[in-house]
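Left out: one protein chain. Kept in place: all the others.
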Amino acid sequence: MKCIILPEKFDYDGSQISSLWAYNSFGVNEDSIIVFRGACDVKIEHMIDLEDRRENESIWSEDMVSFIIEHFDSTDLKLVYARQRFFTALVREHLAGLGIHTTRGGDDLFLKEKKLTVSIASTSAVSQKIHFGINVSHEVYGNLREAGIGDDEGIVRFMQEIGEAYVKEFEDIEKDLRKSRPLGVV
Amino acid sequence: MKCIILPEKFDYDGSQISSLWAYNSFGVNEDSIIVFRGACDVKIEHMIDLEDRRENESIWSEDMVSFIIEHFDSTDLKLVYARQRFFTALVREHLAGLGIHTTRGGDDLFLKEKKLTVSIASTSAVSQKIHFGINVSHEVYGNLREAGIGDDEGIVRFMQEIGEAYVKEFEDIEKDLRKSRPLGVV
Amino acid sequence: MKCIILPEKFDYDGSQISSLWAYNSFGVNEDSIIVFRGACDVKIEHMIDLEDRRENESIWSEDMVSFIIEHFDSTDLKLVYARQRFFTALVREHLAGLGIHTTRGGDDLFLKEKKLTVSIASTSAVSQKIHFGINVSHEVYGNLREAGIGDDEGIVRFMQEIGEAYVKEFEDIEKDLRKSRPLGVV
Amino acid sequence: MKCIILPEKFDYDGSQISSLWAYNSFGVNEDSIIVFRGACDVKIEHMIDLEDRRENESIWSEDMVSFIIEHFDSTDLKLVYARQRFFTALVREHLAGLGIHTTRGGDDLFLKEKKLTVSIASTSAVSQKIHFGINVSHEVYGNLREAGIGDDEGIVRFMQEIGEAYVKEFEDIEKDLRKSRPLGVV
Amino acid sequence: MKCIILPEKFDYDGSQISSLWAYNSFGVNEDSIIVFRGACDVKIEHMIDLEDRRENESIWSEDMVSFIIEHFDSTDLKLVYARQRFFTALVREHLAGLGIHTTRGGDDLFLKEKKLTVSIASTSAVSQKIHFGINVSHEVYGNLREAGIGDDEGIVRFMQEIGEAYVKEFEDIEKDLRKSRPLGVV
Partner (left out) sequence: MKCIILPEKFDYDGSQISSLWAYNSFGVNEDSIIVFRGACDVKIEHMIDLEDRRENESIWSEDMVSFIIEHFDSTDLKLVYARQRFFTALVREHLAGLGIHTTRGGDDLFLKEKKLTVSIASTSAVSQKIHFGINVSHEVYGNLREAGIGDDEGIVRFMQEIGEAYVKEFEDIEKDLRKSRPLGVV
């Protein structure tokens, strides 16, 4: 599994959640986590969560760090949702390690009761994907700047450390499941 | 999904990881998390993790809280391992909420660098299961008593809150995945 | 699993077979069976059965009771077809209970050799769905009126009883499969 | 899929539910339904339904027709349970066609409120199986003799017609699912 | 599984890789391999391999034999790719049997270091498909004419023999997997 941190500013408009975006954009033919920073403005046709559509929610941020995860090992909806939930907990752990206390509600993180993150997961016939975005700055919602991670260097380190941590967890899980016997039965 | 907290002391000898143990013992025919407290001494024939067998490890504790999770919705090894990893993070979150700082390494939690927990996950042809155990007291390893959760009442509350939190997360995930559109494709 | 009986007349144009229609229309984020009554006129772009398309068949009824079933627990085509076949038998059983004798040929029911029902099943990347429609009145085909269920009250009872019966069967199956040991092997 | 009617009396002791029994006994390397008639006395170690074990139920009949279905196309527990439920409805339809009115409760048929049938379904790592048994005669439970199918010839016809009907349904479903477009999405 | 050799010239424009093409065109509701000969010119919107799209590759041949395989038994991407790889080896075996030595690199065959074939595999929500094409004549690439199979009769025999060989292999595999016990465990 590959982690790529885009060196330049890159805006998220929702099209990046499409299957094969990583291959098409960067030639990656492995499972991957692509991390980038830029504005976020999700077009209605790319909204995967119908709740957002129904409530005509805007998914908007002037400056956001985005993690785009793609796995091709299964198209099981339950699996990608378990992975999304775990990724959320992983980000929270990392923030706690930086001394930033957040609360988690499902796949959302909150900073002082203000929503800090957006996330969605789904599948196509060929892959499963997760988008997880964290506001770097935002006028209304929680954001990393307010949490004290404001300088560009800190943000880059944050992007790298989480991207690499997820790859490590994934590879570790793959190893763990290759040494367990099947269950006995009562 | 059902959460059952056993009211009496109950020892873990590893046979509880078998598929259908919850049905056989308590008549539960739902997905379930059974929580109990007692001594832990896993017999070699119930060791699921071959690493433990190879290294002739003893899985022993004089007093442990055990969570036994069983899902029948899939026998996918990847799914139960993602769930196990998420459950580990959930326990850590809960401990942090109680002011107890731990570190996580894969599916293990550590208290002041001493291993606090044991865990295993696997599947049979009919279900997937997770065992997650936390020492209440232990002469060598990390334990809840040392962490300041020593009284019986505190332990019972801990058992209940985590058991119920997992059920809530599971049901929340099941709802989330029922409102997401399939991915588009580049 | 949730059963919803729409209180108002609702026409079926085939778009209701789309994945997530129940969530989008009624906010249901469970597996569901939505039951309604109205005219039926399936547009060519919503025809799922290519046989109908090839033969330029019209799927039309002036007054039809429609059952729309959606499951998110799997996207296995074999499973949704087994469920569709079972649902057909369930409707037939119910009609027999009302003293109405029909014959079954695959997923079709016939009343005095006239086709009484239409049905289709398929999957997307996120869910599996079944449409099952029964003519209330029809100039050519078999219909409930002819079978003696003509009054509105009788139709509503019919809609409710079958909708609820399917939910009950589904939940009963889910319980049954949580108490069976894996097979031995010769 | 192959249907075999055993010409000689054959007793059911529960071992026939094991995976690969059909291959091992008759060299059948297709999906199959094997139908036979004989005494039924299920040994405790072959009881798949833990409810029977827990309640120390005896599964016994002096004369029973047994259907043993095996599919290798999937090891999905949900699928074999949907098939079992459908098979139960199929038998009921057939009995109704012979003028014998039964009621169905899950995977059980009742004749004048007396249990007429036994059934179980499960999977191993390689196949899924169903056993469905109908009493020909029984001192306590419902039975075909009481229902008026008493002569050997009638029983043989009954065995053949249901065995062949299931094969026909299975092959028909396999054809149906090969002409349906994937679902659209709202 | 059915093998159909189209008797008339038929051009491949890439739309034939779509799911259900065989049913829609020929009414085949089985797994199938459809074999035909004609020009090949794949339109950009039918290109499944994004590498071809990215590199703006033309998939063109004045005269090509095409094999279109469709299976509905699974939508597992790993399975269709294993089948594609095996089909490639099967064609190579057959060519070797005709005295034509080729080399294989993944899913490509080469004749004297010139690419002889094109191939792609993928899935939709309902089926899995493979296209495998071999140049009959080509100005740049390897082709059967150059290999000495030039006459129409020889080409027809080639189409038939490979089409039928794949059906035979498929049916043979289906039989083989119906006589193997599950694995033991260390």
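Order as written gives the chain letters A, B, C, D and E; numbering starts at 1 within each chain.
What we mean here is this: a contact is a pair of C-beta atoms (placed from the backbone, for glycine too) under 8 Å apart; a residue touches a chain by one contact, two chains touch by 3 or more.
Source: prediction; values computed, not measured.
Colleague: With the full complex in mind, choose from D:12, D:36, D:72 or D:87 the residue touching the hidden chain.
Modeller: Only one listed residue reaches the unshown chain, and that is D:72.
Colleague: Touching the missing chain, which residues of chain D?
Modeller: 20, 23-24, 27, 72, 75, 125-126, 181-182
Colleague: Could you please point out the chain A residues that touch the chain left off the display?
Modeller: So the residues of chain A touching the missing chain come out as 19-20, 23, 28-31, 72-73, 124-127, 175-183.
Colleague: Could you pull out which residues of chain E are in touch with the chain that's been left out?
Modeller: Within chain E, the residues that touch the unshown chain are 15, 17-21, 23-24, 46-51, 73-74, 76-79, 81-83, 85-86, 89-90, 92-93, 96, 104, 106-107, 120-127, 129, 169, 172-173, 176-177, 179-186.
Quick note on the criterion: only the chains that are shown with their structure count from here on.
Colleague: Sort out for me whether D-E or A-E is joined by the greater number of C-beta contact pairs.
Modeller: Result of the comparison of A-E and D-E: D-E.
Colleague: Between chain A and chain B, how many degrees of rotation does a Cα superposition need? Round to steps of 5.
Modeller: Angle of the fitting rotation, chain A to chain B: 180 degrees.
Colleague: Roughly how far is chain A from chain C, centre to centre by C-alpha average, rounded to an integer in Å?
Modeller: Using C-alpha averages as centres, the distance is 38 Å.
Colleague: List the centre-to-centre spacing of chain A and chain D in whole Å, with centres computed as mean CA coordinates.
Modeller: The computed centroid separation for chain A versus chain D comes out at 48 Å.
Colleague: Could you list the positions in chain D whose residues touch two or more of the other chains?
Modeller: 19-20, 23, 50, 73, 77, 122-127, 176-177, 179-183, 185-186
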